[in-house]
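Note that one protein chain is taken out, while the other chains of the complex remain in position.
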Amino acid sequence: MSTEFKLLKRVLSRYSTPMTLNYPSSVVPERKYSQIPSGLRGVPERDRDKCIGCRACYFACSGRATEVIDEGNKRVIDIFLFRCTFCAHCQEACPEEAIKLTERFEVAFPRDEPGAHVSTELDLLTCERCGRPYATKRMLERTYERLMEKIDPLVKETVSNDYRKLIGYCPDCRRANSVALDTHTKKYVWLEGV
Amino acid sequence: MVNEFILLLSMLVVVFVGLFLGVIYSFLLRKISARLQWRVGPLMSVYSDLRPLLGTTRVLQPLYDVMKLFGKETIVPEVSRRRLFLYSPYISLTFAVLAVLFIPFPGAPLLSSTPYSLILASYLLIGAALFSVLGPVASGSPWAAVGVRREAELFLVSELGFVLSIFSVAIARGSLTIWEIANSPPRPILTAVAGALMLAAMLGKLHIKPFDMPEAEAEIVAGPYTEYSGRLLGTYYLARIFILYGLMALFVSLLLPPLSTSIIWLPAYLVSTLVLVFLLALIQVLNPRYRIGNALIWYVKILIPLSILNIVVLVV
Amino acid sequence: MGIIERARVYSPWIYHLHCGGCNGCDIEILAALAPRFDVERFGIQLVPSPRHADILVATGCVPKQFVPMVKRVYSQVPEPKVVVAVGSCACGGSLFYDDSPENYAILGSVDRVIPVDVYVPGCAPKPEAIINGIVQAVMKLNHKKG
Partner (left out) sequence: MKFATDPKLLEFVKEICPDGLEYRQLHENRVAVRVRVEDLEGLADLFIKFGARLIHATAIDLEMKGFEILHIYDFSKVRERLVIILEAHTERPEVPSIGKVTWQARWAEREMKELLGIEFVGMPDERHQFLPYEWPEPVEGGAQKGSEFIPMNMPITEAYQTLIPIGPYHPGVIEGQTVYVKVEGEDVVAADIKTGFHHRGIMKLIERRGYGRGVFAAEKICGICSGAHGLAYVTCVENLYESEVPDRALYIRTLLAELNRMQSHLLWIGVVADVIGWKTGFMLTWGLRERVMDIIEAITGNRVNYGVWRVGGVSRDVPQELAERARRAVEGLKEECSELLALVADHPVVKSRLIGVGKLSYEQAFDGGAVGPVARGSNWKMDVRADNPPHAIYDPKLISWEVVTDNGCDSYARTIVRVKELLVSAGIVSQCLEHLSKTTGEIRAKPRSIPVGAEAVGLNEAPRGELAYYIRASDRDENLPQGIRIRTPSYRNNAVLPLMLVGCNLADVPVIMGSIDQCLACTDRVEVIGENYRRSMGWEELVAMSRRASRW
């Protein structure tokens, strides 16, 4: 019986003041939530003007919660929150730090209420030769800027006007324009004067 | 004619007061055992900004549970024997309410002055508990069968303790009507010994933690009440509230004689029942559940010495 | 609202329906009953039998072997009942979701088996999010006539 009295003494002394939070109500604000640390992985948010539509988050998403829908000249990048597990792989993969996991974790969606999607819309450029949409405008600008930063100055001049020559075409048309298969020697030959 | 009318009126009043007190006792059982487990339990006063949504207080939480159950659909499994399954909750409730009528409340002697009222009250209580066992037998679920077997074994032992303690008091006082026992002069030694025996028996009857094997969630789903739902389950919970009140009132009227006789003793009556509830909550918090075998052994271990002690006290 | 509707809101009993997940969300539901978040303050209790339940808290991406059992338990719960899907597995079948040929072992999300009323996504949502979901489910209880 002695341990029961020891237990009773300990319970009465230490555990009689409840550690309960008053969660749904904010009568005492600091006792509403258990804790919201700075790095909490909550609902992701995508910054509309930083995102360049490069689909890095789409490839990094292991749970296949991110979808990229290209129709017409619109590219929609959409995270379906019901499949997202808030693992922050997309935040790591994004070159532009456009997507960031906020600290909002209190998400409950009744059945008929929409809103379980985080989507941004970007306009797609269509290729001048075959008219197929191939990349977003902002992506081309960003790649050009990065190219210019990283390239060593000697080659910079030739590369930039080559780049400007091919800027308006989709990858297939670029290949068709710049290279042709010489049937005789079975080799690809550079076309001059595109 | 007039005092019959007063009697009827006081019976009606005591039934409602009994219900109210039973609800308060089971709320306190939940609240105190929650406070001893480092948490809050049903709120006395809901937070101010949630009042319109969740009501002002949760003191009547057991009553809300019962009323909600009355509002739910009742499912009767076709495996069960319909009539016994359907009617046993109501019979158990009527037995419990009748038992309450025979136990005096301060200021309302009710029927406690009829001769042999002690036997009637204890048999009605046993009847209420019995029918809460008969219904599940008819429900045909294996879990209920195991639960009922455990309840029967526990029933055997705790009733033995209950009857021993009651009749030792009756022999000591020399009468079988509760009203005379309640008015007889107090005898502290008798109260102590018979009280200990009756408290131990109450643990088994009320399924307080060390002895709640019939409703062990981890082992046998919900024990006897697995197949019950909706109104039937609601009446069973109501019957248990009345049994809780009845046992408390019987304990006070038999063992603390002057308290339940007249209205002036009402505050002392309430204080003593609250102390009893606190004691039960304490036992519930500190003890895990016995196996059914150990429970029987434990009961036998404490029944024999206590009853011998009772006889010694009677002789003195 | 009448007494019965008010009583329904004051004492919602939850039953934990485990549909084959990784038991991360199940532990968070039990954490909602533990001292820190103690949902018994509002009368919410975890009941052992589906017969006594009002709210079914479903977790896990339903493997095929669970399908008959989930349907049977869902049918045993008496009317006005509400289902809360907790966790990304139950809401949308997080990484087990397979849009191409049907995965031989998994059905994906709970709403392919039983109608779900409130979704609480998150890979192990915090207990506060689960309580928020249950409170919204309690509000819907009264719209579903018994």
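Going by the order they are written in, the chains are A, B and C; count residues from 1 in each one.
Simple rule for what comes next: a contact is a pair of C-beta atoms (placed from the backbone, for glycine too) under 8 Å apart; a residue touches a chain by one contact, two chains touch by 3 or more.
This structure is a prediction, so every number in the text was calculated from the model and none was measured.
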{"item": "In the full complex, displayed partners of the excluded chain", "value": "A, B, C"}
{"item": "Which residue of B:151, B:180, B:212 or B:227 touches the chain not shown here", "value": "B:212"}
{"item": "Among A:86, A:109, A:134 or A:169, residue touching the chain not depicted", "value": "A:86"}
{"item": "In chain B, positions touching the absent partner", "value": "33, 36-39, 142, 146, 209-210, 212-213, 216-219, 221, 285-294"}
{"item": "Footprint left on chain C by the chain that the document does not show", "value": "18, 20-28, 30-31, 34-36, 48, 61, 63-69, 73, 94-96, 98-101, 103-107, 123-124, 126"}
{"item": "For chain A, residues in touch with the removed chain", "value": "1, 3-4, 6-7, 10-11, 15, 19, 34-35, 37, 39-41, 60, 62-64, 85-89, 92, 101"}
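Throughout what follows, only the chains that are shown with their structure count from here on.
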{"item": "Chain pair with more C-beta contacts, A-B versus A-C", "value": "A-C"}
{"item": "Distance between the centres, which are taken as Cα means, of chain C and chain B, whole angstrom", "value": "34"}
{"item": "Distance from chain C to chain A - Cα centre to Cα centre, in angstrom", "value": "30"}
{"item": "Chain centre separation in whole Å, for chain B relative to chain A (CA means)", "value": "62"}
{"item": "Contacts with 2+ other chains: residues of chain B", "value": "34, 37-40"}
{"item": "Where chain C touches two or more other chains at once, by residue number", "value": "35, 38, 41-42"}
{"item": "Complex interface listing, chain C residues touching chain A", "value": "35-38, 41-42, 88, 91-95, 97, 99, 109, 115-123, 125-129, 131-133, 135-136, 140"}
{"item": "Chain A partner contacts - residues on chain B that touch it in the complex", "value": "34-40, 47-50, 282, 285-287"}
{"item": "Residue ranges of chain C touching chain B (in the complex, touch as defined)", "value": "3-11, 13, 34-35, 38, 40-43, 47-49, 51-52, 54, 76, 78-80, 146"}
